[in-house]
Each structure stands twice: as structure tokens, then as C-alpha cells.
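A protein chain is absent from this complex, but the other protein chains hold their places.
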Amino acid sequence: MMAAAYGLLPLAALLTAVATAAIVFALGDARRRQRTFWNLFGAGTKLALVLLMAHGVLQGHTLEVAWPALPGATLRLVADPLALLFAVLSSLLWLITTVYAIAYLEGSGQRARFFGFFSLCVAATFGVALAGNPFTFFCFYELLTLATYPLVVHRGHSAALAAGRTYLGYTLGGGAALLAGTAALYVAVGEQPFTPGGMPAVAEWADRAPVAATAVLALLLGGVAVKAALFPLQGWLPAAMVAPAPVSALLHAVAVVKAGAFGVVRIIEDTYGYALAAELHVTPVLSALAAVTIVYGSVRALAQAELKRRLAFSTVSQVSFITLGVAAGSQLALIGGLAHLVHQGLMKITLFFCAGNYAETLGEHRIDALNGAGRRMPVTSAAFTVAALGMMGAPPLAGFISKWYLGIGALAQGQGWVIGVLVASTLLNAAYFLPILRRLWLLPATRDWPARAGRAEAHRGLLDPVLLTATAVLLAGLLAATPLSPLGWAARIVEQGYPGL
Amino acid sequence: MSVPEPLLLLPILAPLVAAALLGGRARRLGAGLLAVAPLTGLLALAPGAQALELPWLLLGTRLAPDTLARALLALTAPVAAAACLAAAGGYAGPRRSGLLAALAATVAALMGLLLAADLATLYFAYSAMTLAAYPLVVHARTPEAFRAGRIYLTMALLAEAAVLAAVLLIAAEAGNVALAEAPAAVAGHDRRGLLVGLILVGFAVKAGVVPLHAWLALAHPVAPVPASALLSALLVKAALVGWWRLLPLGEAALPGLGAALVVAGLLSSLYAGLVGVTQRRPKTVLAYSTVSQMGLMTVLTGLALLQPAAAPAAGAALAVFAVHHGLAKGALFLGCGLHGRRRGWYLLPPALALAGAPGTSGVLAKAGLKEVSASVAEAALGPLLFILSALTTLLLARFLALAWRGDGGLDPLPQRLAVLALVALGLVLPWGVGLRLAPAAVAYALQPGVLADALLPVIAGAAVAAGAFALRGRVGMPRVPEGDWIKPALLAGVRLGRAARRGWRAARRASGLSAPRSGSLRRSPGPPPGA
Amino acid sequence: MAAGGALSLPLAFLLPLLTALVVFLLGARRAPWLPGIGALATVAAVADAVRHVAAHGPQAYHLGGWMPPLGVELYADGLAALMLAMTAAVGLAVTAYAGPYLHDGHHHQEAERFWPLWLVQWAALNGTFLAADLFNLYIMLELVTLTAVPLVAITGDRASLGAAMRYLLLALLASLAYLLGVALLYGGTGTLHLRQVGELVGAGGPAAVAAALITAGLLLKGAIFPLHTWLVPAHSNAPAPASAVLSALVVQAGVYLVLRLWLWTFPALLSPAVGWLLGGLGAASVLYGSLQALRQSRLKPVIAYSTVAQLGYPLLLLPLAAVPAAAAQAWQGAAYYIVAHGLAKAGAFLAAGNIRYSLGHDRLAGLRGIAPELSVSVLALGLAFVSLMGLPPTAGFLAKWQLLSGALGGGQWPWAAVIVLGGLLAAGYGLRVLAMALAAAPSDEPVRRPPQRLPRRMVAVPLLLALAVYLLGVSAVPALRLLEQGAPEALG
Amino acid sequence: MIDRAFDLLLIGGMLGLAVQVVASRALFRSVVLFIALGLLMAVVWARLAAPDLALAEAAIGAGLTGALLLAAYRALQPAGEAGDAEPAALPRRWALVAAVLSGALVAAIGWAVLGLEPPAASAGREALARLGESGVKSPITAVLLSFRAVDTLAEVVVLFAAFLGARVVAEPLGRAGPGPRPDPAGGEPVLMPLLLRVTVPMGVLVAGYLLWSGGHQPGGAFQAGAVLAALGVLLRLTGRLQPVAETSPAERLALVGGIVLFSAIGLAGAGMASAVLAYPEGWAYTLILLIETGLTLAIALPLTLLFSGSAGLRWRGR
Partner (left out) sequence: MTQAGLYTLAASALAGIGVYGLIVRRHLLRRILALNLLGNAVFLLLVALARRHPGYVDPVPHAMVLTGIVVAVSATALALVLARRYYAETGLRHLPEDEG
């Protein structure tokens, strides 16, 4: 009986998110307290369910639910360790971002619509995480695009709409490529579940038709590369910065970009298998692209005058670490990549929350206006510093751990140049983060900001999430070696799932 | 009595706790604790403290002081305590708690570096120390301070990148290896040449090897006195720790790189000495003296690299030399901070020690160096060492000339106490360490012949100084800007950049690519407010 | 002499007809509940018919007890059952929606005439999907046309009258062309029964001319490019319930018949060349419709052009039916496309009707900062558009997936490209509309007339239709299992 | 030989008239020629041994359609305006294209028809063979009301739908239908009342006969309905029947009754007989006759109302 109950958990978690969305839509804008309750209740329940699933997986239960959508394609949700890594991250950060968003959007309109689509986004992310086969992955991948669009254009002014158009142009283009790729895959090998180490049917098909297999792999990767913001498909990410801070946090840390990176992992590791992907000469191209993106993202970040655009380009560069980890191919590199998936999420969400706080409390968007903000908002600035140092890869924090494993993993595979990329990225990160820290802490304030209302520097709802995620960044770094840390979980995934690498 | 393992964490945590208290309301308690905190480092010297294993922390942290670490801890504890005492008691400038917090952080990182026994913790402590030192450099918040800070950070981060690459290269082969086995791993590494090169360059910046010493010369004058004491006496030693933990000393003979290191050491010692003499400000002179002394220690490392057999002896000599130099330089810098009329008397003993006057620790250190160089390079370095000692004496004479007279202010007791403590220790501690690590060197140094030999360069130096002093009216001292090559290089760089931009715009206008942009940088179309 | 099939087949035709007549007899004002009862009865009959087909396979009901070729047979296989179910769903929704829509202030006397026309049209649609006799099909098509034209012109303004006139003339031409073809077929085979003609007609010259004439007629009724010009003015000027029925059912009946005839009556003639011609017209419809939809400035023309586009997809089945590897999936995809499009399009038009009813106009620019009261209708419109774009988790997506898999399976690259491109273009015009609905009101515009309150039922119906599309999006297996009943062996 | 000449004459006449209808410049001339063509068609049907069709064509095709056309012509061509307000003719090249297209159509159909050899077994032969089972002797009535009864039902519904459609787009009462009657009180042609007193009863009698004979010889509901409709048109034109905006319950019943009856009997067939629209043993003839009577009304009234352009008619005899 227990196993059966476990089996239904994935569906229960998915439906929780969807139900929350439905309730929030139904409640409408007026009833604020009820909406807040349902938002938090939904996020909390989902997190609880996901943790329960994690517990179940640890116990070795197989958590799976599947129903046939078409004669040739079934929608299948499987809670394997890899899926749960992403699911736990997105559920946890959803709860935190919800708290933040409730405070951030105080007094602004269309909140029912915002929170409704917000919950749908996370439902889609959960689906992407637990997708058991390429078809399900594609379904939730596209649903994610649709659910995030209204959030990107939430403010509704012309700049937001323009950003929305760019966002759609890229993501739907990517979606079309993924559709063609997935359909071709299904036509070639029929319905195959994601199998760590690659699907045997795909391997056998690749022997028969290497050119077709490469083309389909290119299409699949092209599709997910858009959301993984790989060069040259990253244009939408900075454009989407026009959205409010919780949405940027969602896009960058919780859902969209992660879905892209997760997609790369699923395609390279669980569909083709690294050996086949390498044999088809795709992984070198992918790692080259990732490297280019890392450097390109950081260089463009340097040139940005606005905080959120700089963070956006930083995301473009950081996410490619995950892709690099996958493309490098060794177990250690993959561990590094997967750990970075969580670490980058935690760090980037802290940075965006801080950016949101600065925008919301001080009304500042540009970096050169943040002089002396450390004094006016010590807590936010401290969190920002922790996350920024983390992004730079300063050791005690999470960023260092991922870079350490990526470096070692790449070298184990003989790709020495990856070290160069890592080092270059560290320097570039330092180049665009340290000046900000200097302005925050060491320079006197040049602009007059509204005085503090009461003791706290900003609304509690804006501060607690920031503190939570900053601490998480610290702990993810310090306690990296423990089994429950992201690194520990990533290591378990790789050892259990991909011995062959 | 064996010290329970967890206490090994104390030296790292104590300063951090003090810093935390400083942030809060208990400022006075924090300052007091900070002065005491570094002394907890001495606990590690207790015979029983073996090693601390924290598998859950970071990537599996291991703390275990070895002989070099024990020696340097013996140096660091008192000097750091003195610096903190001086800062807590004596520093009258603005943002005192900010300075104390930065000091605390730097000391904690330094302790971590010394105690680290695995690769990740070593790199962690090293990069934390680099970042923590930055607020010290820019503490004055003057444009000059920020420029020095920027140069310091740029050079430090570039160096750190090299260190990171090296660390990753080692870790790729051996994982988060214990530092004991690191040299063997490096020796056996298939890219050993590149790896050793990276290690050398990575730590050379911190060690102030010419031409990478520029940041030192710029940082010291702007940093507050306790900070520059810390920088000069302890931080530069971190480079030595880095070299001696990672380089395959005693494992593999690397004649090429070893020789290069020796030459570089000699060169920087010579060059620093010459440039130091021309400086106007006492702290800059001291900075160049540090570069010069570090040059000698680089020579020692080079020698160990040249001949693995000599590595243990070189190590012992290095430890003694480092302790001697640390105490002396700490005393001198803190002395500079004094305002009393008779400040010179406080400065004389450490100066003499540094110059290597007989009876002082300088003789012991120089003796050790001479003995090792003799065994490796068959007396080739003898005359050179002689010249360098003389140059050092000249340099210190120059310093005494500049800094003899304080400006008459009242010196608070803690500051004077700190200087006195260091001076006293300077006389005793090096000999203690020498007896502990290299009894032969001590015996060698106490022979009358050696004492005589030591006196000669001092006298020569003093003579030259007296001559220069006499001629000071007529012969103008050549003007060399602080940080010598860096300032002109930067100016040239800025001019080059501006010229390039003008050329690029002209080219674009010629090719009619785009209408000439309006003068001011057009405000990028950021989102309307309320985004 | 026995009938042979389920009684619910003829009932599906007669029940709505009788309701219409009784409603006309009593007058809509005196019995406003009657259309509802009739609709429910019809839905029950259709449900029973679908159950029979699912349980016992294709049902053939010989009216009057006469076996073909003498008598007229009502035949319901899987495809017909699906179409009937779709018509029942849309019909029930339209009946529920039209109640409040007509019984407010200014639509009053139209209610008198709307009900009988609509119910007769429903009967005719059921008759069209059940007809297995060519001449009976002619009369059902004529009945559909003669009830559709007045529904278009019911508002009585210049634009709708012009559109109705054009629609009537073209529809009559189409019917006569169809009848001409039927005459030739009867002349050649001596029977009017769909499948018997298929066996006897052979692939000679006269059969080709007859097939050409019939197909031309049906393509005109199905508004396939280039014969689509009448659709947009007609559907965008008709009142909401009428345009929903027109786009979701009437036009799709035309396309359904093209598939029905080419797979059952002229399989011998379905050479690759013919397949490519009809597939080409379908592809042209997809691309032309989508591109035009991108350029419209009002909401209903966008949806109307989307109809032109969506009608092209099922025709892609014809070129794929000849390719064995592609046939089965393409067949499922095409059939499911019609069902998905029907429901989604009806939902979209009813939602658009709500917006127009409440705001008084449907200019896209006017949608900016749309009042929160309309948020449910906008949500329904959005949900419907998601299915039209063929994005998961809707039925539209499953259909597009099957069709695409079929095309790719058969190595038919051009059709696969059209499907994917069509999806993208649909996303283009769909999200352009939604962007307007999501956009904030331009600050400079004066506060517009507060939107007129929408009766609750008018708000609920489009949402329910949209959710039905999502329900069908969760799993298409039951529907596709139904489709297998009586599928032609090449596609079975 | 004579037959062939007669056929050629008929075909020549027909095609000539058709060309004139299309090509003539004056619209009124086209309408009148079309009516003439209708009559000629009736002769052609008779020639092709289809007496029922001849009757229906004469009454409905030529008569009623002609009346509708003339009424519409008068409405679209208000007396004041001179000449034909014809929109400019199609530019030359489009006319050429149309010509080529219609030529191709003619060739295609001609070629297809010539290629058609009569099938061995046809539905008609079987219908004739099993005429006995249908309960009526006239083959056409058997096909219409027994073998393919649903088509007839649907066809009357079409007529009903057309009537509903006309009501939706009807013009205001004053201008609808044949337009306002010149003042009836004034000089009505003296013979009018006499003429009416003779023709109306005669017409009803003829309609009754046609309805009755439908069972065994050419005739039936359609022809009877057409004649009654013609009478309705006559009474409407002479003002005896006044147009009203509301359809009276009686008229509604007449309009719908026929179809409801037919459907009811059809449904009953499922119970009593073997299938829907099947007639129980022996009852076929009587039931068919009953249905035909209902249908006659269901055809006559809508056609009259369509002509009169009103929702209903009220007797205002003198």
C-alpha cells in the first residue's frame, strides 16, 4: 500500500500547484488575505510532498505515474533522484519567491493573474523535472513557455510587451525545434523512457542512421539551448529583465533557465547517452558553445549599467556551466554541473531579491546609484555580498564547489582548456561584481533615499527570503561534503545513475 | 598535555567572534577580545595538537600544523596580537571598528592558511585573506588609497587565478589531497612544468618578487600602521607557505626553475634596495626593505628547488629568517606609528637586527642563509650576500634618518607596549626558533669569525650612509615614483586606450558606419521607472 | 427489411428537427426552456449512438427498412461518431450560450427566429455526419446552408447582409457543382450509396470529372484556399453563437466530407498527384490564413482567419494517406484536429462574443487594460488559442503531434514543415491578441464606458468549452479508440 | 426522324433562350425570357417521359419562380430610375477567362457523360421491381415517400428553413413581396371578382385531384402544393389576402404540421414497422396519402408567404 501511495505523490504534487493556480485565479484580485493563504498553503504542501518523495526515493521506492495521451505516446512522471534535485530546488524556491512576491507586489494590480500564472509556472517546472520520457518533457517544456509569458509582460507597458515579443520569438522558435526533434525521435525509435546512460534503441538507431541521429540531436539541443540561454540564443534573457523582480528571480533561478539546462542533461545523459553524443561529435561543439557563452555572458555583463541586466547576462554565463559540466562528460564534471544547477539557483535568486529590494525600497535600478547602499540596507547588501562572492567562486560558498568539480571533471576527461574558461570566468565575475560591492560598502551615499520606516530596512517579506537564500548559499558551500547538500545529492545521482561515464 | 583537536579551530574562530562582537553593541569587549585572539594561535604549538579532521566542512577540511607552520605561528601570534593591540588602543583615525573587523578577518584567514592541511582549505584561506586585505588597503578612502587598492586587487586576483588553476590541476590528479602528499603529487604530475610555473607566479605576487612587487610599495603608505604591519610582517609570508606546501621541494630537482627563482630573488633584493633608498616616505622605504628581504627568502626557496637534498636545511633557515624578519618589520612599522620625540630609540634595535648587526637575530638569519647557499652553490653567493647586507644597512639608515624624530604627539600606552613587546621578542624569539629548528646554524652564527664577518657589511653600509648624509645638501637624490614601474605603465595604458578610442571613432566615421554619437554617453534605454 | 442499426441514429436527426418545429409552433417567448430540452435530448441520442459505435462497431441504419441502393442508409462509424460528439458538445454549449445572449434587450425578436434556425441546422449537421447516401448528403448540405445564411444576416447591418449574400451565392454554386458530380456518379454506377459507389466507380474519366466537381463544391463549402473569401466577412459579422457554429461545425463539415469521400468513395482515384494537390491547397490555407490573421486589427476576423488556417490541416491527411508508414497516425491526427479545432474555435468565438457584448467593440487596440470583470472570458479566449496554436496540454497539441509524427514517419518533409510552421504562425497571431489583453491600459486614454455586465452563463460556457479541450488534451486514447471503428483498412 | 427534329428544336430553343437570359442587356427582358425557358423546360420534361416533373416545373419552376423574380425586379428597379443600373461589365480579360472556364466545364461534363455507359443494375430498376412493396403504384411517389422518404422530409424542411430565413431578412411589410397594391377601392378591373370566383374553386379542385392521383399516376403533394401556391399568389395580388406581420397559430400549424406529421409517422414506423420511415403492412397507401395531404399544405403556404414577403396572410375578401 505504501508503494502505491508513493506512486501517486508525483501526480498529487503536480495537481497541488495546478489547483493553487485555479483557486488563485478564481479568487480574483479583491480577496487578498485568502489569496495569500492559498498561495502559501499551496507552496508549502507542494514542498512537503516533494520532500516526502525525496524520502521515498531514498528508501528505494519507485515513484511513477503514467497515463496514455496518444496511442504512441504516454505522459509519464517519474521521481528519480535527478528529477527530485530539480523538483526540490523549484519547490523550495517557489515557496520563498511567493513570500517575496507577496511583499514585493503590495499594492500593485493584477495580482491574482500574477500568482495564478506563477503557480502554473511551477507546476510546469515540476512536470519538466519529473518527465519520464521526451514527450512528457516536451509537453511541460512548452507549458512553461506559456505560463511564463504573462509574467514577463505582467507590467503591461510597451517595454514589457516588446520584451514579451522577444521572449516568445526565441522560446517558441526553440519549442518548434524541440517539437520537430522529439517527433522525429518518436518516429525513429518509438516511445522510450529516459534511461540513464542513454536509450539502447537510440544507440542502435544511431548506428543505422548516424546522420539522422545527429540531426535530431541537434534539433533537440537547439530547442533546449534557447531556454538554457546558450550563445547565440540568449537574447531573450536580458530582454526579459523588464519583468518585476520576483519574475526575474523565477525566470533565472527557479524555472525557465533551469528547465533548459535540465533539458540538456536529459538529452545528453538520458536520451543519447554521453558516449553516443561524443561519438556523433556533438559534445565538443556543445562544450565549445558553453565556453563561448560563459565568456560572452560575463563580458556583456561588464558593460551593463543596470543591475538587473548585469545579473541577467551573468545568468547567461553561469547557466552554461551546467551545460559545460554535461558536455565535459566525466562523472565529476556532471556532479559539478548538477550541483551548480542548485547553487546557481540559490545564488541568483538571492541577487535578484536584493536587486528587487533596492528597486522597491530605494527606487534604484542603475549600479552607479547604489553608492553607500550597504549602510542604508545592511541586511540586503550583506546577502548580496554573500551571493556575489558565491558567483565569483570564492571558496566557502557554493560557486566554488561547482567550479572545483567542473575543473577536476573536465581535466579527468583531458579537456584542460576548461580550467582556462573557469579561471577566466572567475576573473570576469570578479570584474563585474567587486565594483558593485565596493560601491555598496566603501563609497559614501550620493543620492537621498527615503528614510527607514521603523527599525527594519525594508518590508519583512522582502528581507526574510533574502536572508534564507543567502544562508542557503553559505550552507550549500560549507556543508558541501554532507550527503544532504546539493553536492551530496548530485554525487548520489551520478554514482547511482551514470556509472558508465 | 595534548590539546583536544577541536581547539585547533580556535585561532580561526576567535578573531571572527571578535569581529562579530565589533559589529554589534559590545564594541569594547570585541576590541579587547581581538587583541587577545591571535595569541590562541600559540595553542597550536603545544606538542599534542596533531590534526583536526572535519569531513563535513567544505570539501573535507583537515587542520594540522607542521614544522614550518609552527614557526610561522610563533611569529604570527605575537605580531598579529601587537598589531591588533595597537589598532584597538592606538588607532585614532575614522571607522575604527571597520579597520578592526578587517584586521580580524585577515588574521583569521592567515591562521586558516597556516593550519590548513588540505588543498581546498589552503586555497580557501589564501583567497579569503586576499579579499580581507583589500578593506585594509583602502581604509583611508582617499583616491590614492582606492588606486592602490585597485592595483592590489587586480594583481592579487590575477595571481589567485594562477593559484586556482594550479590547485585544480593538482586536484584533478589527486582530489582534495592532504598537503603532506601535495608536493609528491605535483612532482608526479604529467603537466609538472606548467603546474610549478603557475604555483611560482601565483604566489610570487604575494611574495613581492620584482616586478610583481608594485602593489606592496603602493599599499603600505596608504594603509593604516597596524594594517601595513600585518601586510609586511605576515601576509607576504603567506606566499612562502604556499610555495613550501605545494612546490615539490625535496621531491624533484627542478634546476631550471630553481635557478630562475634564485636569480629573481637576488634581483628583487638588489633592485628593491636601490629603489628603496631613493624613497621619501619612511613606510615606503620599509616596504622596499620588505621586498628586499623577501627576495632573500625567495632565494632560499630557489635553493631548495635547485637541490632537493638541501630542502630541510633551507626550510629551517627560511623559518628562522621569516621569524626574524617578521618581528623586526612588525616592530619597525608599529614604531612608525608612534609620535613620541624619541621614537628613534624604539626603532634602532629592530633596524640593527634587520641589518644583521652581530648579536642580533639578523646574524642568525644571514648565517643560516649563507650556510645553505654555501652548501648548494659553493660560495658563489658569498660576495652577493655581502653587498645585499650592506645595501640593507644603507636602506635602514635612510629609514632611521627619515623616521628618527616623531612629531611630538602623545603615544597611548598600548601602542608603546605593543612596540616594546615586539622589540623584546625580536631579540629572543628568533634564537629560540633557531635552537629548535637549526641548532647547527645557531652554533655557526655564534662563532667569532662569523660575527666578525657579519659586522663588515654593516660597517660598510654605515659608512656609505654617513657619506650620503654628508653630501645630502649638494647631490640631489634621484626621484623614483612609488611603485616604480606601475605608475608610468598605467599612465601609458590610459593614454593608449584614449588614443585607440579616438582612432576607432575616426575609422567608423570615415567608413560612415554610424552617425557620430552625441558627446555624452547616451543613457541606455532602461525600463521606465517601477520595473 | 430490418433497420440494422441503433435507433439513436435517426433520432439524432429527428429530435432537433422536431424541437425546432415545436419551438416555431409555440413561439420561443412562450417556451424558452424548450430549446434546452431539445438540446439535451439530442445530446442523449448522440451519446447513445456513440456508445453503440464504440461497443458494437459501425452502425448502419436503413431508413424505411430498404437496403441500399434502393433506400437511404444512416451510417455511423468512428469518424462520424466523433463528429457527432463534437457537434453535440458545441451544440449544447451554443444552446446554453444563446439563451442569455438573445434574451437581453436588443436581440429580442431575433430570438424568435434564432432557435428554429439553429435547431434545424443542428439536425442538418447531424444528418450530414450520418448520411451515407450522396443525394441525401446534398439535401443536408443545402439545409445547412439555408439555415446558416440567415444566421449570418440575423444582425441585419450592411456588413452582415453583404457577407450573407456572398455566402449564399457561393454556397448554392457549391451545392449545384456537388449535385452535378452526384448526377454523373449515379449515371455511372446506378447507386447513390457512398460505399457502393466506391466499389463500382472505378478510376475512369467520368469518375474523375465527378470527383473533381464534388471536391470543388465541398472545398468551397469548407472554405479552403483559394475558395475561402466568403468565410471571414460571414463569420466575423455573425452574432457570437452563430459564428461559433459556423466556424466550428458548418465549415468543418465541408472538410470532413472531402475526407469521407476521398477515403471511402474515390480511394481508387486518390493518386499521389491528387494527394499533393489537395494537400497543397490545405497547406496554402494554413499559411495564408495564419499570415492574414497576423494582419487583422479586430478580434473576430483574427479568429475567422484562424479558421481558414486550421481547416487546412485535415487536408494534409490526403497526401499522407497514400504513404503506408504515415497513414495511421496522420488519420488519427487529422480526425482529432477537426474535433480539437471545433471545440476550441467555438470557445474562442463565444469568448470573443462576450468581449464584444461587454465592450461594445472588438478592436484589438481597445483590448488594452481590459476590465477585470472580463478576465474569465479573456482566460477562456487564451485557453482556446493555446489549443489552436497546438501547444500542450491541449487536444490541439495531441492532434498536431500525431499529424507531425505521421508526416515524419512517412518521410514527408514538406508537410511536416507546414505543420510546424503553421503552429508557429498560430502562436504569432494568438499571442498577439493575448498580449493586447494582458497589456496595461495606455495612461492617456480616458476611462472607457464601464463594460456591460455579462450574464453568468455566457461567462461559464466558453470556459467550459476551453476546459473540455484541455480534458481531451490529457488523453486522446479513448477518442482514437473510437476512431478505429470502421476506419478504412489502409488507415485502420 | 420527326422525334429527332422535335428534340433538336426543343434543345435549340432552350439553349437560345438561355443565352438570351444571360446576354440580354435589359434585366426585365432576361427575367421574362427566363420564365419562358421555364415553360420550355416543362415541355422538355414531358418529352423525356417525366410527367410529374413537367407539372412541377410548370407550376413551381416557371410560375412561382417567375412571380418571385418579377416582384424582386420591381423592388430592385424602382420606377423612377431609368434604364438598368447595371454595374460596369467585367473587364475583357476576365470575361475571356470565364468563357474558357465554362467551356472547359462543358467539355468536361460532355466528355464524362459520353463516356458513361448505363450501369447494369440501377437503383431505379430495383425500385420499379419492388414497386409493389411500397404500397403505391406511381414509381416516383414510391421513391419519394417510401424508398427515399427522408429526402422528401428534408426537402420540405428546406422549404420551411427558407421561409424562416426570409423572415429573418424580410423587409418592412409595406415594401415586402409584390409591393403595395394600388388602391383596391378604386377601379378594380371589372372581371376580377368574376374571374376569382371561377378560378379559385377550380384551382382547389385541381389541387385535390392532383393530390389524390399522386398515389397511382403522375401528381402528388408537390404538384398539388404548387397549384395551391399559385392560387395564393393570385389572391395576394388581387388584394384578397392581406399581408400581416404575425404568423397566426393556424398558419404556424399549417407550416409545421405536415413535417411533424411525417416525422411522427416515420418515428412510429420504428415501433410498428421494421424501421424509422417504414410503413406498417397494408397501411402504406393510406399513410402516404395522409402525409401527402399534410405536405401539400406544408409546401403551398410557405411558397405563398415567400411570395407575399410577409409572416402571415389575412383574408380580406369583399
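A, B, C and D are the chain letters, set down in written order, and residue numbers restart from 1 in every chain.
In the analysis below, contacts are C-beta pairs under 8 Å (C-beta built on N, C-alpha and C of every residue); 3 or more make two chains touch, one makes a residue touch a chain.
Because the structure is predicted, anything quoted here is derived from the model rather than measured.
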item	value
Residue among D:A36, D:V169 or D:L290 that touches the chain left out of view	D:V169
Hidden-chain contact residue, picked from the options C:L18, C:V94, C:A111 or C:L192	C:L192
Residue in contact with the excluded chain [from D:V31, D:L211 or D:L255]	D:V31
Residue of C:A28, C:L79 or C:A164 in touch with the missing chain, whole complex considered	C:A164
Touching residues on chain C - with respect to the absent chain	135, 139, 142, 146, 149-150, 153, 156-158, 161-162, 164-166, 168-169, 172-173, 175-176, 179-180, 183-184, 186-187, 192
Footprint left on chain D by the chain that the document does not show	3-4, 7-8, 11, 14-15, 18-19, 21-22, 27, 30-31, 34, 37, 41, 44-45, 48-50, 52-53, 56-57, 60-61, 64-65, 68-69, 71-73, 75-76, 84-91, 94-95, 98-99, 101-103, 105-106, 109-110, 113-114, 116, 118, 122-125, 127-128, 139-140, 142-144, 148, 151-152, 155-156, 158-159, 161-163, 165-166, 169-171, 175-176, 222, 299, 302-303, 306-307, 309
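We take it that only the chains that are shown with their structure count from here on.
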item	value
Rounded Å distance, chain A centre to chain C centre (Cα mean)	42
Cα-centroid distance, chain B relative to chain C, in whole angstrom	84
Sites on chain D at which at least two other chains make contact	none
Contact footprint of chain A on chain C as seen in their complex	329, 332, 368-369, 372, 375, 379, 386, 391-393, 397-398, 401-402, 404-405, 408-409, 416, 420-421, 423-424, 427, 431, 434-435, 438-441, 473-477, 480
Interface residues, chain D side, partner chain C - complex	108-109, 111-113, 115-116, 118-127, 130, 146-151, 154-155, 157-158, 160-162, 164-165, 167-169, 252-253, 255-256, 259-260, 263, 266-267, 269-270, 273-278
Chain A residues within the chain B interface of the complex	155, 157, 159-160, 241-244, 305-306, 308, 359, 363, 365-366, 389, 393-396, 400-401, 404, 407-408, 411-412, 416, 419-420, 422-423, 426-427, 430, 434, 441-442, 477-482
